[in-house]
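Omission of a single protein chain aside, the complex is shown with its protein chains in their original locations.
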């Protein structure tokens, strides 16, 4: 039986200041690698799924290094293409209290941005796959990336593979000549599972809702994209940069499910928390009923806020313990 | 006049990840040394008591290094035996928010675990002592350690020395062929001062209480161990790994005394906080009335939560300032 | 048009322990440079004002290094005198929760403390200046410093330059033979803008007020120092060393203005927050109405609590964003 | 065609002091993982060979972490067994000039030391293997390890697989009841490729040679172990802890081949240099004539002296460049 | 009298691995900023010259940060243009012994590469200038950069300003459609002072010389570029990556002058050593006779090898001390 998750996207080098130093104070940067779809891949693999990550990285020391975490987590890397000149970068200054974190992207002209259609044989790549995952970052990177993403989605659709997406709106990308709504509508219309968000829906599809509940948004999305079977939304209430409240909803076309709300304070690293939700949700939907899947994903992503880096280094056991209500953070010895 | 405190137990090397890194992310470990009874010794010495620590460490660079903090704090080390092959270790991953801290012990077959009775002349060691302290960790380590601990306690009892104990239940120890209840009952029955805890009492003695107040537990303990003159319990409410509420009770056979409850957030290092309470309580009981002794111990251990390492590096003046109600944490300059 | 701010005072090397380590645990110190009047200078310059800092530093590598941040921020350093033997130092141990931070000054006999009147031609220094700023730390350092400060203030007064002051009471200074009240009364009586504080007013001028509101204090100060046009007070409520509430008032001789109260938790570095308020207030008073000036200064200094070092590294845009009510600390990417 | 190298041995956590600090000065340890046979596996894999590493590690965070470098380097880990209680450790203090480096082993009772025969199906493990590699460290660890090592060697012999060995004499191991000569003679007599050494040969086999040349030793070994087809010896001249001269010889039963002698100063990390020679030799013998294989192995291990950690992170291209005579260490940009 | 040095070129962020770690081992990068012409500017300014650096940097935190060192060293930055999207980067892995250092450039599409002619009014920029300096890196970056460089050189020539150049051949640049020889010939033909090199002369001009002495090269250059008044060559003999021999020659059209040869071992940081020679030579030629100028430049650049970063942080006094023969490196206290 085919049980492989395949994700497709860009992986970046992240250079972050120590502690809460500002960029202007940084004499060292800490280095990790991550990217939305790679983060999803690793999350799902850490819970035991069979996962493949498809990407393009340059044939340099940094291209190689970007794959280390995937290999350690047993994510397949055989379909990663070594081409082009540079790995995309992003710089991260970690805020605190009323000073927000700051990201400076330096990813233009990356190997991934210059991806070519002929480098991938999607039918072959997806041959053992039962879930294909993409995010809104990929079509935002470049025309080429958008086209390859569409080819992947179309192939998956043709092969009857379930398709999941994270809208992931990034206003600073989408720099090429494109109407985001068109391409995103096309891509989402072929997808079955969606991680949405009010702001992204407004930016991408002009959907505006008034109720504080997410139900209206779920209904509009379902109407617009009839193939969607499950839609999730994470609710982040930002008290300040160090303190968030975190919960999520899952909609299955009929009912709206609610998760516990977690109070997260002080946050260690919020980058990648959405991806950790997505990775855990994909795992959850294959192993649990919907409510449990939602609870699993919310708990997993809650814990991610306490973990340095883009990647959720957490075990299934740890997630289950929190999901079952133990918020004590008790020392285990 | 005899006024020396003698404590007996194992001292370990602690290897902890930086900040909140997980074990799998650690490229460096920070090194300190500590152990419950050594921590008590240093705490008491820092407040001005005359203290001796008795232990076994290997004749290696690490055996020597483990004693540095004791020497700096003027704790006597003349009765520490240099024997055996290895210093016990433990690894510490510091959690945050809903992710708990994690300890991996690597202390089997340590020099201390292979302690021999003939290495200690307890009558000589205790000759200027008026307080002997042991904890439930020592008999849990090995049969040999339990036996030597009992010899020490029996000698102290015979010499009329006050005996104090911290139950310190550690489920992962007690790996040898033993009924913990038997040996602990024997040891506690000879003791006069006890730092107890609801969970430990249940595990060791099967005592189960229903009230949220600690009174019932105090009464059961007093009944079971008539020699006990003072029993203390610390109350830790774990909001999450970063946020605890902390208070304590002291029972003198008649009345139950309550301390202030401190709200501790964000915690810097919670390891050794119980020991810091014990060390301060032993100091307090010799220098104050009971209520003040309790307040001193609670305040001292509250501050420990803000100090890196196993050891409470705090002055008597700092404790008194907090004990008298100044929780402002005002900068002194 | 003259639009230059000139500040006069001492700049120090600050040696701080890593994280929350105690002095006794420190194997490294982090090094930055700062001082109340230099901090004000840099803050104002970062918002776009033309600023000059006047001081004395030794002709050593550390004297030079102390000026780097000023030069980077385009603060003029042409009137800094290179003389004397040593740069003043201070050591900082950063507290947490119920353990306060601790400063050990080591600034006696510094180059600045041995300042000489003949090193400065104040008429020349102040020729393009429209605002001269001093603080209560300078006359506290030494008789010589107090005298030169007075000369500067007198020259500014004679030249019709607006004079601002921060009372900055430091009980551990004022070590020479002096009556602080006399010299401070003389200096403040020539000043037009004041950053005051209840404790400092009591120590310096014996002013004691009963109301929880600052109005009474403002009125007493206005009466005593009729030249004062604007008086500000910052209100710091210390929940503990990691958690403060922060607001401010501004009085223009008639009405008392209130700022937003910010909840700041967890604090990254509270040293220099008062200076960041002062620098922003001087900017604000030249560019805004009073209420906005107060709001700008309060928001700027709120953010300073999240920034390592003595200096407020924040842009006008970041301050305005918070001042306009966005406390979310949202990540910008 | 079978072209896989399989190596079998223990992998350890290495904890090393920063820079040249002594153990007594260490407040942090740097962490890497390594072990003779794992190092050989990674070296060979980095040059492009298909490699499998067989071992036992505990089912803990450290057991998992010890495999990261293998996975990153594409060494197969499917035959690694997760059992037992602890990962072996060693501590490293790096000397300089006339102060030698110091290793403290803490590997007794490790998961590997308690290996069990039934955990491995050697016929299956070796089914695609054409080279099996072991070292003298494995039989030195414990009786159990020696037995499993012998089973592996016997199976390989039976399956007609070439067997290589590194004598790797470690006097501090061999702590169980054993005559090292017996077991080593048995194991080496079945091997075809040997990395020997004068001191090891004397300790293990009582072979003592007088000439400064290695020819006599080669001849004695060939006579004693007729199956040996290739014997290599590395020649390390220790000027002091920071400065070595490094060369090697290879003997094919008839002639003795000599490598270049490299002057290595200052050494960055000498641990694992022998293993880097072995790994490169195994690669070389499959891809080159003998002289080139020797030159390749000597150059590869020369470069290892400049690389931190147990593992030789060097590309084939870099080795070839040095092997062809470019010792300039010219910057590439 | 006009006495200002103006240099024009790109400044980059440099990200280097700690110690001798390889890129694949790096979890942190150390950050400094530098670039050939900025390094020359700072060197000359540190010796007391009046200097201006002209460049383009993006209007980001990193654009600002790249100027800090210039400002600290009093290099004028008023003619630096804030435009474009990214600061160029380079990554540095520091070799040792027989492993060379490795640079990975990531500077394509930088703000400087997309420089525009209209951003600079060269007549105004050069109005107080008596020495204009450029290097062969600038025309190699992009067509736009080459054009602006030529405009600057032509303007300087027209204004009668002395022009200096460092050939600085970088094979990995020159990626646009260009014949390097043409543009370099044009630029050098207008220059008066040249830092050349045998390899660069061969690459750029096809000049090939046979003698080990540099005289022939000097004569060919003088013939080809009759405006050249002074030509210098540095002689680097690379024993290995840690050990160089370093000397230089200066030719004034008639005689060839020789410097001392320095034995530099172990090298701390060799990047920027050529620039430190150039900066010191420009200072020397204005303040000394030719032989002393050569000696000053050679000594200054010798010391640079012991200083971390791209920039030569050395005082005139320190250079003179070495130049006068004190190679002892005696501690000063």
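Labels for the chains are A, B, C, D and E, by order of writing; each one numbers its residues from 1.
As a working rule, a residue touches a chain if its C-beta (ideal position, glycine included) is under 8 Å from a C-beta of that chain, and two chains touch if they have at least 3 such contacts.
Quick caveat, the model's predicted, so the values are computed rather than measured.
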Visible chains in contact with the missing one: B, C, D, E
Omitted-chain contact residue, chosen from D:60, D:111, D:214 or D:242: D:242
Given D:74, D:170 or D:330, the one touching the chain that is not displayed: D:170
Selected residue (touches chain absent from view) among D:86, D:270 or D:313: D:270
Full-complex contact with the absent chain, from C:85, C:143 or C:158: C:85
Touching the absent chain when the full complex is considered, from C:61, C:121 or C:289: C:61
Residues of subunit D in contact with the chain not shown: 19-22, 24-25, 90, 95-103, 105, 170, 172, 238-243, 266, 270-271
Interface residues of subunit B (partner: the chain not displayed): 67-68, 71-72, 74
Those residues of subunit E which, in the complete complex, touch the missing chain: 262, 264-268, 302-303, 305-309, 313-314, 318, 322, 327-333
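Note that only the chains that are shown with their structure count from here on.
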Set of chains adjacent to subunit D and to subunit E: A
Gap in Å, rounded to a whole number, between the CA centres of subunit C and subunit A: 45
Where subunit C and subunit D are represented by their mean Cα positions, the distance between them in whole Å: 63
Residue list for subunit B, restricted to those that touch at least two other chains: 22, 24, 27, 102, 266
Graph class of chain-chain contacts, one of line, ring, star, complete, other: other
Touch relationships between chains, expressed as pairs: A-B, A-C, A-D, A-E, B-C, B-D, C-E, D-E
